Structures are given as C-alpha cells and as structure tokens.
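Removed: one protein chain of the complex. Kept in place: all other protein chains.
Order as written gives the chain letters A and B; numbering starts at 1 within each chain.
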Amino acid sequence: MIIRKGSFICCLLILLSGCWDNKDINHRLMPVVLGITGEGDQYKAYLQVPRPESDEMGSQVIIEEGHTINQIVNKISVNMESSIDLLHIKVIIVDKELAEKGLSDLITGFMRSRDISSKALIAVSESNLDDLFSKISHYKAPEGSILLDYFEKNAGWEPQIALTRIWQVYRSIHSYTRDVAIPLVGMGDTTFLNHTGSAVIKNGKMVGRISSDETLLYNAFSGHSTNGKIEVLDDASVMILGNQLMTKNKFENDKPYLTTNISFKVMILETKNNPSAEKIKKELDKLLMGRLEGLLEKSQKNKADIFGMGQYFRKEIPRDKLKNWRSNYYLALKLDLNVEVDIQNAGNLKIPSK
Amino acid sequence: MNSLLSEIKATFKDNDDFFLMPQNIQGIDIVLMGLTSLIDLPKSIEALEDKFERNSTKKEILMRLNNNGEKKKNIAEISSSVIEGNLLVLVKSKANVVALKPIGKSLSRAVESSENEQVLQGPLVAFTEEVDISIGILRKQLPTANLLVKNYTMGRDINRKLSLLYCEGKASPKLIRAIMDKLDMSQDKEINNIQDLIKVLGLRSRSVVAPFKITELPEEAAQSLLKGKVALFLDNFPFALVLPGVIWDLFILENDRNFTYPLMLAIRLLRMVAIIVSLIVPGLYVALVAVNPEVLQIELALSIAQSREGVPYPAFVEMLFMLIIMEFIIEGSIRLPKSIGPTITMVGGIIIGQAVVEAKLVSNILIIFLAAATIANSTVIGFQNAAFIRLFKYIILILAAIYGVLGVLAGIFLIGAHLASIQVFGISYLSNNLKKEGEKNG
Partner (left out) sequence: MDKSIQITVFYILTHMGLIFFLYPANIIESTTAAHWIPICIGLFVHILIVIIYLTGLQFFPHKDLVSIYTASGATMTFLFLLPVGVYFLMINIIAVRAYSEIIMIIFLSKTPLWAIMGLLLFSATYLAYKGLKAIFQTGLILAILVLPLILFTIVVSFQNVDWRYIYPIWNDDFSFFNKSVYYKSFFAIGGSFLFLGFVHPVLPYRPKMVLLSVIAILPLFLISVYVPIMTFGQATSSNFLFPYVMTVDAIQLSWLMFNRVTMFFLLGLVIFITLFMALVLWKTARIMHAFLPLRNQGLLVILLAIFIFSCALFISDWKEIEMIFGWNTPLRFYVVFGVPLSVLILGLRQTKGETTP
C-alpha cells in the first residue's frame, strides 16, 4: 500500500514539474472591463487591467484588433509579460454602432467559451471608446475600475440604471417573448460617466432608446427595487420608497389584454407653495402614468417587448404561435394601466391633506 | 552448594551493582544477593533482621524464610529474579535460594497532574509509569466490580508487564476474546514500544492513523471503558491505550460532558470545523492562487495578486516552504527544554510574522492562511491525531497544486476512503455505535 502510495506521489511530482503550467495569480492579467467596437469587419477590444502597485491599485488599458475576441486576447497574451484571464471581466462596454449592427455573435461567443463570466454586465457607450478608455485609468478604485462601482448594486448603482447581464441578453436573443434594455452611457464633463438612458435590444440588436426616467419604470416592471429615486414634480419633489406590481391578464378573440396596477410608496421631501397631499398624489400619478404609456407606445413601435409582457400569456398562447408574439400579439396588446401613489410619510413636517 | 554460588558470581561478574553479602542470623550462614541499584540495602537488611532476630529457633527461621519468599532452583530463574529487583537469600546449609521482596529504591515518580493533556475543569490526576498505580487510579475513577483486569508478562528475554482492562457487560466479548487470543499467541514476543504492541495485536503497522486513543487522563479512559472500549496499560508507559480508536477521538473529549450540553456541542463542532480547516486551507490557497483564481471575488483576487507581487516562486513551493518551517518550529519546541523553549517561539514568530514577508519571500496573505491552518490543527485532540492530520494536508496540497479545487475535493475523497478502510478488530474507524458494531464483527 505504502509503496503504491509512494509511487503515486512520485508520479504526481513528475506531473508537477511542468507538463502543463498553472500560472499564479500574480502572473495573470485580470481585466475587469472589456470595451468592444467594430472596425470594418474586425473587432477592436479595449481591456482595462488593474495593476497592483506598491500601495494602491493602478490600472492599464490594452488595445488590440482582431477578427474574434479570442484572437485579440491571444495577440495580447503574446505581447504581454503575463497571460490574460478574462474570467474576472465584470463590465462589457459596446460601441453604439456595433450595438446597432448586432451583438448576437459576440454574446453567443461569450456564452460558449465560458472565458467570460455570464454574469458580466453589459452597457452601450455613446462616446467614442478611445476617449472613454483613455480617461478611465485616471480614476482609481479599489476594485480596479471605476466602472465596476458604477454598476455595482451595493455601491454606485441607482434605480434608473438598467442592470442587464450577458446571460439575460443571450436569453433575449432566443426568447420569443422577452427583450432587454441595457444602460447607455456617455462621457461626462465633470463626472466620469454620464448616464443617458437605456438601449433597447431586440434579438441582439439595438433598436431604440429609452430615457433614464423610463428605465426606472422598466426596472420596476422587471422586479428591481426602485428605492431612493427622487421624482421632481411641479409642486414638490418626492422620494420613492418602494413599489409593487400587480398584473392580470386576459386573452380574448386572439387579443391579449393586460391590467396592471403599479403602486409606489413615496415620501415627500420638498414642496413649493404648500400643496396638499392629494395634489401631489395626483400630479405624481399623472406623471408616472404618462411616462409609462409613452414607454409602452415606444416599445410597441419598436416591436421590442422589454417588459416581458408576453410572459403573462404563456399559458394562453400555444408555443408555435407564441413565436410570433412580437410581430402579431404584442402590437395588439391592450394595456390597462393604473398607477397608485401612496404617500407613506411627509418627513418631519405636517402636510395639509386636502 | 558452592557451585551454585560460583555460577551466580560468574553470571553477574560484569555487573558492578551486583552484591554478594554473607550474613549470619541466629547462627545461620546466609548470603544475600541482589542489585544495589534496585534495592535499598541497609533498610532491607534491617527489616530482615527485625523479622528473624527475636527468639526464634533455627528451624522456625528457615520455615519463615521459605514462607515469605519464593524458592528458586536453577540459575535462569535466579538471574531473572535478580533483574526484577528481588533480594535473594542463599542458605548455605541447604542448597536453595529464596527470593524475597525487599524495600526497593523509589524509582518511580509520584502521582502527578497530567503533562501532555491539559484539563479544564476535570480531574487532574494522570497515569504513571507503574502499571499497578495506573490501574489503581483507574479503579478509583471507576469504582465498579465490573472493571476486570487481566495481566500479561510479555517477552522472553525482556519482560514487560501488560494489563488489559475492560468493563464486563459493556465491552463486546468477541472484541475481548480477539485481543486476548492475540496476546496469548505472542506471549514470548518482546514489546519495547507501541509499534511492537501494534504488531503483537496484529494491526496494520504501516497505517498512518493510530489504531488506539492514547490518553493519560483517567477520566477519558474510564468513560471509554464504559462505552465498551478496552484499555491496555504497558509497564513504564504512563498512558492508557484505548482500543479501538475511532474518528470521534479527534474531536470528542469526555471532559466536555462536564460543561453544559449546548456548550459541549459548540465546542465539538468547533473542533470538527478546525480539522477541516487545517486539512484543506493550505491546499485551497494553492488551488485558488495558482489554478482557479476565477473563483475568488475580484477584490480578493487583486489583493492576493498585490501581496504576491515580487514573490519569486509558485504558490505551491511558497506554501510548502512555509509549512515545512512551521513543522520545524513545532518539532523544535517539543525538543527544546522548557527554559529555552520560548526562544523558538520568539524566533519563529519573528521569521514568520515579519521577516519572510518583508524579504518578499512569501506573501503576507499566505501567512494568514498558514497561521489559520496551524492554529486549527492544534485543536485536534491527541498529538498523534494532530500529527496525522498534519501529514494528510500535504496530500491535499499536492493534489491542489495540480488540479486546483478538484484536487482539494479529490484529496478529501482519498482521505475519506483511507479512513473508511481502517478496521481495528473488525470495528470500522468511522463507526459511531461501538456496541452494535462490536457484537457483529468483534
């Protein structure tokens, strides 16, 4: 037994001596942000790599071109002193032009190779990536990139930013009933980034855009919390404390009907001219209602079901017909929207109820 | 007559502590023999004279002498009796030698509190080298008529006393039978150490895991006996060898029962976690740093990468290097006398805590993992058990260096398989109900 064990350990030691090499963590470059633009029929990739320096975290941007992402990574690996490990990429930024051309191949490639985590967030940049990445390394963050904090739910994320991961985009490419919105960013003047709304992605292509206020409603619809968002009205500004969604669906005469109740709980922060609670409520009601209807209209025009409303009709519509949800049923969808606003409290001061 | 005397003389002629002392008690010529190193001679002679001097006839004295001692005939018996420390009386008129129990030199230490195992809120007495005293201590701890003792004298040339203790009605008869058979069979084999004993008992001598629990605390031994185990005492070995050993010995101490029940559970759970930590932490570190860094959160990955910046060799070598130094420190602190022991701790602390990191030989995060593993290892009960856990972690370390996290789990699998395959007298190392198992396999 011992002899067998001993010979086994000897074998292991022979193996250890380097049949294949496992590289230690400090010899791997672990980029956290990947930027991609199309350049002709080639991709141009930007990798932001955090670089541990003596007492703080610096970073470096590597730019390379190639026909596929893997080719690019390979090229970089050859040129760099360490090997590249894409597994830690957290944010992928895509050029707007590329997004409009279509992301399907890119996303499918990510899902296939497992090199890039399917949990990575994706965003579309309206600014030139060259400018963006030349600026990015001036901002230092402990995780290696300021962009990470921007989207991190427990750091800089705000409810009006869409939070969409690679696997969700991949799902939307194949799904019959669901499209996604991904955040649109541009370069800021004084801040690093400027959030400009969300891009509507349908079958892997960017087909439209919604504003950042509308993204809030998108988030509310997809079940994210909207806590903390401040809405400014004519007479007051309020903070949303919570939201709840109730839907009922009906399918008659080959036409889908949806009744949706969204209730928001708000807290009053500032007022002008001392309005009554009722008035604020009404005003907010009208604002949100108008915004929602506009959003729906817009997405119906794009034939992109970012709310996943088709999901509600999975029971009623047979699968072979559900395939045509976006082109047939979605346009015919009648939505009965009710927004309910509940003023949970008015802060430290009293407010007239009527 | 004189031939016997000269024969004895010839046997011990190279032993300078052997004495021959002609005496005359009440007109009887006798010769006293023995080893000065074992017999307190003046006291013994005094006692002898006390016994026989007063108003006794020659015949009475001779009779008493025969009643008090054992008659020894041939030279072999005589010499072994001398070695055992008896006082031999040769009566010149008769051709016989009588062995008496003299007043011996006090060569064994007194009953003291335990040295190797620390006791918190429990009986402090520990077993001693003298088998009889140890058995006595155990009897005091376990005052029951069911505690049975069987004595053996093992070895042909070198005699060693061995005692087998068990509780009747608790230990399975089959287990006791099996042990007794083994001992009877190899009465003439010499037992100089525990390895010999393992061989005599017919257990696997190459196994890393000790087949019994070794304890110097009577409470542990007594409770184990009540659970149906068997204790062996070896002469001049101040520990009870509790047979069969099971995995629970690693983290269950009978003294825990002197705390409240929830506390006991918490303490035992802590020890279990500690064993797992000390087994896998070094391997896991290497796996995560060298093979599967994608498992770590990015913040952690970056800070490890930062701490490893400038370390000249791979994580496996780094870990192995520090682990071996750690083993040196542990071994060194056992070896050194108590008065200079702290030096090692200090030197070790400086090396591990400061210098190695500052010299960029290893990363400081590794030191944390190393310390965690070492500290966790010290919670294991019993030095031998801690030692085999220490050894097993290298298997996991090597596998982890090749296969990453898969290697860690494969290591656990192999260690589990090894432990599962250990059987002591048909009782599996992992069994939790000794009585049931014993009945079936014993």
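In the analysis below, a residue touches a chain if its C-beta (ideal position, glycine included) is under 8 Å from a C-beta of that chain, and two chains touch if they have at least 3 such contacts.
What you see is a predicted model, and the numbers here were worked out from it, not measured in a lab.
Asker: Which of these, A:170, A:221 or A:329, touches the one chain of the complex that we don't see?
Answerer: A:170
Asker: Can you say which of B:155, B:283 or B:407 touches the chain missing from this structure?
Answerer: Only one of B:155, B:283 or B:407 touches the chain omitted from view, namely B:407.
Asker: Mind pulling the chain A residues that touch the left-out chain?
Answerer: Contacting residues on chain A, toward the hidden partner: 8, 15, 19-22, 88, 111, 114, 117-119, 152-154, 165, 167, 170-171, 173-176, 178, 308, 311-312, 314-315, 318-319.
Asker: Could you list which residues of chain B touch the chain missing from the display?
Answerer: So the residues of chain B touching the missing chain come out as 276, 291-292, 294-298, 300, 399, 402-407, 409-410, 412-414, 416-421, 428, 430, 436-437, 439-440.
Just so we're on the same page, only the chains that are shown with their structure count from here on.
Asker: Go ahead and note the Å separation of the Cα centroids belonging to chain A and chain B.
Answerer: Computed from C-alpha means, the inter-chain centre distance equals 65 Å.
Asker: Enumerate the contact residues on chain A facing chain B in the complex.
Answerer: Per the touch definition, chain A meets chain B at residues 1-2, 9, 12-13, 15-16, 22-26, 28, 30, 32, 50, 52, 57, 85, 87-88, 90, 117, 142-144, 148.
Asker: Which chain B residues qualify as touching chain A in the complex?
Answerer: Per the stated touch rule, the residues are 206, 288-291, 293-294, 298-299, 301-306, 308-309, 311, 314-316, 398-399, 401-402, 404.
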